[in-house]
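Contents: one structure, followed by commentary.
Every protein chain but one is kept in place in this view of the complex.
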Amino acid sequence: MCTAITFATEDHYFGRNLDLDFSYNETVTITPRNYVFPMRKVPDLNSHYAIIGMATVVGDYPLYYDAVNEAGLGMAGLNFPDNAHYFEDVAGKNNITSFELIPYILGTCKTVAEAKKALANISISAENFSKEFPTSTLHWMIADKDGSIVVESTADGLHVYDNPVGVMTNNPPFPIMKFALNDYYALSAHPLEHKFAKDLDLHEYSRGMSGLGLPGDLSSKSRFVRCVFTKYNSLCDKDEASSVNQFLKILGSVEQVKSLCEVTPGEYEYTIYSSCMNQEKGIYYYTTYGNPDIHAVDMHKTDLDADKLTSYKLQKDLEFHFDN
Amino acid sequence: MCTAITFATEDHYFGRNLDLDFSYNETVTITPRNYVFPMRKVPDLNSHYAIIGMATVVGDYPLYYDAVNEAGLGMAGLNFPDNAHYFEDVAGKNNITSFELIPYILGTCKTVAEAKKALANISISAENFSKEFPTSTLHWMIADKDGSIVVESTADGLHVYDNPVGVMTNNPPFPIMKFALNDYYALSAHPLEHKFAKDLDLHEYSRGMSGLGLPGDLSSKSRFVRCVFTKYNSLCDKDEASSVNQFLKILGSVEQVKSLCEVTPGEYEYTIYSSCMNQEKGIYYYTTYGNPDIHAVDMHKTDLDADKLTSYKLQKDLEFHFDN
Amino acid sequence: MCTAITFATEDHYFGRNLDLDFSYNETVTITPRNYVFPMRKVPDLNSHYAIIGMATVVGDYPLYYDAVNEAGLGMAGLNFPDNAHYFEDVAGKNNITSFELIPYILGTCKTVAEAKKALANISISAENFSKEFPTSTLHWMIADKDGSIVVESTADGLHVYDNPVGVMTNNPPFPIMKFALNDYYALSAHPLEHKFAKDLDLHEYSRGMSGLGLPGDLSSKSRFVRCVFTKYNSLCDKDEASSVNQFLKILGSVEQVKSLCEVTPGEYEYTIYSSCMNQEKGIYYYTTYGNPDIHAVDMHKTDLDADKLTSYKLQKDLEFHFDN
Partner (left out) sequence: MCTAITFATEDHYFGRNLDLDFSYNETVTITPRNYVFPMRKVPDLNSHYAIIGMATVVGDYPLYYDAVNEAGLGMAGLNFPDNAHYFEDVAGKNNITSFELIPYILGTCKTVAEAKKALANISISAENFSKEFPTSTLHWMIADKDGSIVVESTADGLHVYDNPVGVMTNNPPFPIMKFALNDYYALSAHPLEHKFAKDLDLHEYSRGMSGLGLPGDLSSKSRFVRCVFTKYNSLCDKDEASSVNQFLKILGSVEQVKSLCEVTPGEYEYTIYSSCMNQEKGIYYYTTYGNPDIHAVDMHKTDLDADKLTSYKLQKDLEFHFDN
């Protein structure tokens, strides 16, 4: 399915693996401040924070998967099948469709605190974008430089959870997911002592045995646990290259290699792209499954006061760099 | 520690992750046919197969980590601490030091079958390369297009094992390592049926749960198991770009992220480089921890009849590819 | 901590392991119909269903751990530390203290359905039995021949959950516990097929490998999972001896052997007793840690219309049965 993370060195970074079995021609798309976001149930957003992120653009509308705004607030939608539930319109609430939630939050909020306030008055509406693009079953992670939250709309209402780990994957709902970490409390990135049986001669026959018990499969809970372990024990230099590289290594620890995860007979989901957004600088870095080169798009190299979308096609073709 | 694999689509590929806590200025080095390999206990190799591989060159001598020869035979040395044992010279045997084994085998053998024959008459000598470069505790994987073997010199002698899985890591010795795969026999890349308790309503709440139980830590047995699972369930297109990319994805499933594996307090081993050699074409592809771009060196672009080494410095600096 | 289960052949059985690091002189105690149960916040129970169960009798008051009434309704209290929360008295509710809950429910209800109705109007009161016997942090399982429920009073109120598996241990709260079973959906008591890697020769080198992944430690979630697996795959003859014996074998699969579970330095919890109540016949069977002989007390051999408790001291001394 997918994995989203936050990471910080000097700057703050937010991004995700998109794990799916199909692709909708997604592009890195910049929405400038004066592009008019049409809204189904609330007034259109005529002027708003500029946004950069990955989107499928349908008839000039950017269906964002993950994005960051010029104030440094990041947001990503991840698959949440069987659990996501959207509602009939609720009087007295801002009824926002699932595909509008990223534009609405990133367009109007500078921080997680502001997003929380906005969410307190929101109900996720079940309306489709179109017949061709029915709603996806999603939950969302929102992050600024101070922390992150998880937003889950389930049959019993809209939940906003603080996310102390800065990692989100898919099912089960976040409270159960977060609780699962306790089962791994004794694992370590540092050598452990032999405690199994006093008087027996047991030993670490390999480096890394202190992590034995860490799950290695691709299910959402296993990716969550492994990714939290990797992120929290990770060290790197503070410069941009080291930070972005390490961010993508952390996502790499939960990458879905083709064809380890069968969806329907013969169809496999895999990590279509990995993104890393510098929240301070408004730069969107990405790699694709077929091309490990890190490409980048800088929102500040475009006119953020414009009113038209700018899209950058993904560079998916691998080119070897020959040294001779 | 390290992981080596074979992989085949149209062509055959062999390579490895080098996981260490230090680096010896290694370079991609081509040894042409007429470079004289001085040998300590057997006659020098004046003329031999040309070799391309990763090596630390010390005083014009290439200490190879992994390499392939022009006939398509590949070989890599991986860490085998506590188990590797080298011997005093044995009369009637070809006494080959550990650092000479790759040159000797790749210089004189075209196939695994030939390597087996040569190994039948070899004893690994304990002599150091120099005071500054004492012997490493190694075992080796050798592969051609038809299969691979594992070579382990332990206190009870030299063992040559067929390697039906084409994956090798480190400890324990290969027979125990290979046996460990049986414990995972029921895991699958394809959805499994509920069998835990008839009459209970259990289900796969996430894709990928059929792999639950696969180990996710960085110890050598866990990397072995995870890598075999990834390799054997992996599918990709047959062209060179897809093949090399998928090869590196398989190695990526067992990459050691900085700093998940502490060696001594404050020192961590990590995947310094990943290599992928096309055994038919004699091309050496690699990435480094800090630079995901795939670099390549083609042995056939050099004069293979020469008598001097050619070395290519690793391209370790990350460069972002800006799309705007 | 503890494990409670239901089990059915011809008759229905309910019982538990009591896992603790201390013992309060508990006895098998029969409360006849006309014993007056004094109640703290609601009218005393002057006349009620007769009850047989394990209890510490303090000043003629039976503090029940687990019991069954003459109608076949069984109930047990198990440790629920950190999660159990009892309340100040709530107006309009029947405020029942935690130590009164078993007498109240078993005294007044014939079935789980009736217990559910009673619980809908109950708030668990925080009042202690006495200074010497402060409240324990408990949750409860209630079972009749048709099913079972779990009762958890936590900070956000009283929860009554259907328990489709008929097993309960301790932390975490029941919804998370029950969800955890999904992670084991592919395990089986029957041989499984090799699916790890087509073309590799892997096999079951031992009977029972289809259960690999089942947790073997003594934590509450692991006992829950293991006990559900054992119970659901268990077969036995339908007579009383086979049924009671198999019931105790299922509990035996999660027995806490001395001294595998340290509570405070040098103090260990272990399975002090295991009980099995025939819900139809009103017979209380038990074994103690030190005495595997199955002892039994039959409520119908006492005068159920009496007004005084009858207690049977536990037979804790092991006697070998010499055959010569």
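So that you can tell them apart, the chains are marked A, B and C in the order they are listed, and the count of residues begins at 1 in each.
By our rule, a contact is a pair of C-beta atoms (placed from the backbone, for glycine too) under 8 Å apart; a residue touches a chain by one contact, two chains touch by 3 or more.
Keep in mind it's a predicted model, so treat the numbers as computed, not measured.
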item	value
Touching the absent chain when the full complex is considered, from A:Thr27, A:Asn94, A:Ser148 or A:Ser210	A:Ser210
Sites on chain B contacted by the missing partner chain, in the whole complex	172, 175-176, 179, 183, 221
Absent chain, residues of chain A that touch it	164-165, 181-188, 190, 192-205, 209-210, 212-213, 228-229, 232-233
Where the missing chain touches chain C, by residue	1, 28, 82, 170-172, 187, 189-191, 205-223, 225-226, 229-230, 233-236, 241-242, 244-246, 248-250, 252-253, 255-263, 268-269, 285, 287, 289-298, 301-302, 312, 315, 317-318, 320-324
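We take it that only the chains that are shown with their structure count from here on.
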item	value
Centre distance in Å when chain A and chain C are each reduced to the mean of their C-alpha atoms	44
Distance from chain B to chain A - Cα centre to Cα centre, in angstrom	34
Sites on chain C at which at least two other chains make contact	183
